[in-house]
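Okay, here's the structure, questions in a sec.
Note that one protein chain of the assembly has been removed; the remaining protein chains are unaltered in position.
Chain IDs A and B follow the sequence of writing; residue 1 opens each chain.
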Amino acid sequence: MSNYKKTYVTLSSIVVFMFFFSYMLVPLYDIFCEITGLNGKTNQERIVDLNEKPTNRFVTIKFTSTVAGAGPFDFEPLEREMVVEVGKVYTTSYILTNQSNSLKQVTASPSVVPGAEAEYFKKIECFCFTQQEINGLETKELPLQFIIDDKLSSDTNTLILSYTMFNTTDQLGAK
Amino acid sequence: MSTNVQDIHEDHHHTPSGLMRWITTTNHKDIGSLYLWFSLLMFFVGGFMALIIRAELFEPGLQLVVPGFFNQMTTMHALIMIFGAVMPAFVGLANWQIPIMIGAPDMALPRLNNWSFWILPFAFTMLLSTLFFDSGGPAAGWTLYPPLSLQGGNSMPFVILSIHLLGISSILGAINVIATILNMRAPGMTLMKMPIFIWTWLITAFLLIAAMPVLAGAITMLLTDRFFGTSFFTASGGGDPVMFQHIFWFFGHPEVYILILPAFGIVSTIIPAFSRKKLFGYDSMVYATASIALLSFIVWAHHMFTVGMPLAGEIFFMLTTMLIAVPTGIKVFNWVATMWRGSMTFETPMLFALAFIILFTIGGFSGLMLAMTPADFQYHDTYFVVAHFHYVLVPGAVFAIIAAVYYWLPKWTGKMYSESLGKLHFWLTTIFVNLTFFPMHFVGLAGMPRRIPDYPVQFADFNAIASVGAFGFGLSQLLFIYILYNTLKRDVTAEDKVWDGAEGLEWTLSSPPPYHSFEKAPRVE
Partner (left out) sequence: MKRIIYLLALVLPSQILADWQVNMPRGVTPTSEIAYDIHMLMFWVTVVIGVLVFGAMIYSIIYHRKSVGHQPAKFHESTKVEIIWTVIPFLILVACAIPATKALIMMEDTSDAGITLKVTGYQWMWEYEYLEDGVNFFSKIDNKSNNARRLNSGKDVNNVENYLRNVDNEVVLPTDTKVRLLLTASDVIHAWWVPELGGKKDAIPGYVNELWINIKKPGVYRGACAELCGKDHGFMPIVVRAVPKLEYEKWVSLKKDNRVAESQNIGR
């Protein structure tokens, strides 16, 4: 009978392990994304120490924005395009207007193209993934400070930063 | 946990009759029959949905259903056919055949066996009941991709709960299969002497145990995303909808082989029997099956080449996927070598097995084409994909199941089916299956996306042909029901060794076999 027991215990542990493995895939996937730049995921942490190393190499940064769902927002980059020097800090911002009359909760998610170069687009100050409140009919400037890492591959001369603005008001109300 | 053998003997003294016999049964043959009848019922339910789909697609323009309902039909058709028809049919065959092929009295866990079957009717009742909700059933495809699946109506938690139940049922069934095969073989039957069907089921059971919990995890995350404020898959909270696809297909690709490996086992049993020649390359068949199973865990992303993967990922998944063609090819070559210089006869099971080899290989060919990432950017999410997976699942898995039923039915019932009706069933089924699915290759290549209720008029001709084929295929299966009925009613008894070329312990038993298959374990030399 001990043979049977061994079989059952082994098999049940595989089942339990695989269930938790599916949850382990979540952090593994994030690591995988950061390494490979899958989906243009950028570093979510802000860089603390400013280490400016001007390189006299210039690249074009294009800014674009999307409003998710039927959010009552106008959301545009202040500048559509910037030519920046690799290794120097720049500041720009996005302008968000709440076109409705009521207070809204919003959160923005960034994405950089080409994905493989996303990790070299380093944000010093950014409004990603933080819950923001915006009053009815208010216009807010959301500042963004960034530096292009000098490890950026030499073939790349254009980077595109895209922000998607999500309306999270309902989700919060539901909680 | 130590009750397994005692249970069997207790059963001797009190076997309830009537309905209670089926509800309380712990006998592997009764449970096997329940599984098979249930899967046949689900095959018709899922088939009915397929006919609604094909009826709507018979000509361009919407004539019968609204798009929302159409999407519920495609979603439900897939869920029912995969989890309700094909998987339970294989489990039913496993229940019937494993004990009598390895010389055991019953399965290792008879009570668990009873539960794992009786979960199914409840799970499917719940799943099907969602169709009658005001907001309708699930409509985001059987792959349940978020964010679309998170938009779904009230059906979503019910669908997820029923998939959980189906998963539990399969896992329990798989544990039972492994425990039986590893511990209850007749003395002398070493692993490398096991019938090949037993080998394929052993490997399938391990796949089930490794893959089903991952699906459970993925759908649990969906559920908490929808109702408990987590954001595994919602970009607004830092999650990623593509991650669901990765986790889903990490389950999904092994699942594909769960649906086909037992079919390989069946065909590898039937071809030698009717060629009157031993299976060519038994060892290589076992190794090929195992390597297909192992490879299935590192190819998942080929289902999602268009999500925007890094170049290295695309190349890796393309190469590993192509690699699967090697062991699969070995299997096909071995089958042909088994037939080669044999002494073949063409009874119904053999006909279905031969059709399996040709049509499954055609499905394999389109699979190889789909593996090529640059071309897949064109094929992805078109009817070419629909044609591909129906070729491997219908004339693949389903044909193998039908072949197995014809092959072992005389053993199970002690009655011989009508060979001429069986052959008629074969020819109708084979002609209509090709009429249904072959034109789908053409419309797919020409640019028809899948999961659409209506299409531009340029695709009309082939869609009309496919619809005619589908109705022909569906109606031909009514003949199958009649053949089963007719077999039970007619007065033609089957011999113990039904097929003169067949080998294996099951043929040493009487037809039908005694209630407890092998009271005394046979010796295998």
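What we mean here is this: a residue touches a chain if its C-beta (ideal position, glycine included) is under 8 Å from a C-beta of that chain, and two chains touch if they have at least 3 such contacts.
Everything numeric in this text was worked out from a predicted model, so none of it was measured.
Taking every chain of the complex into account, the chain not shown here touches A, B. For the options B:Trp22, B:Phe48 or B:Phe333, the residue in contact with the chain missing from this view is B:Phe333. Here the missing chain is touched by one residue of B:Gly47, B:Pro60, B:Pro157 or B:Gly472, and it is B:Pro60. In the complete complex, the hidden chain is touched by one of B:Arg276, B:Lys423 or B:His516, namely B:Arg276. For chain A, the residues in touch with the chain missing from this view are 39-41, 62, 64, 66-69, 80-81, 109, 111-115, 155-158, 160, 162, 164, 166.
Think of the hidden chain as still there; on chain B it touches residues 60-68, 71, 139-141, 145, 147-148, 151, 234-236, 240-242, 275-284, 306-308, 311, 314-315, 318-319, 322-323, 325-326, 329-330, 332-333, 336-346, 354, 357-358, 361-362, 365-366, 368-369, 372-382, 441-442, 445-447, 449-458, 460-462.
FYI, only the chains that are shown with their structure count from here on.
Residues 1-2, 4, 108, 171, 174-175, 178-179, 182-183, 209-218, 221, 229, 232, 235-238, 240, 242-243, 246-247, 250-251, 308-313 of chain B touch chain A in their complex.
On the chain A side of its complex with chain B, the touching residues are 1, 3-5, 7-8, 11-12, 14-23, 25-26, 29, 33, 36-39, 41, 44, 68, 107, 109, 115-116, 129, 164, 166, 168, 171, 174-175.
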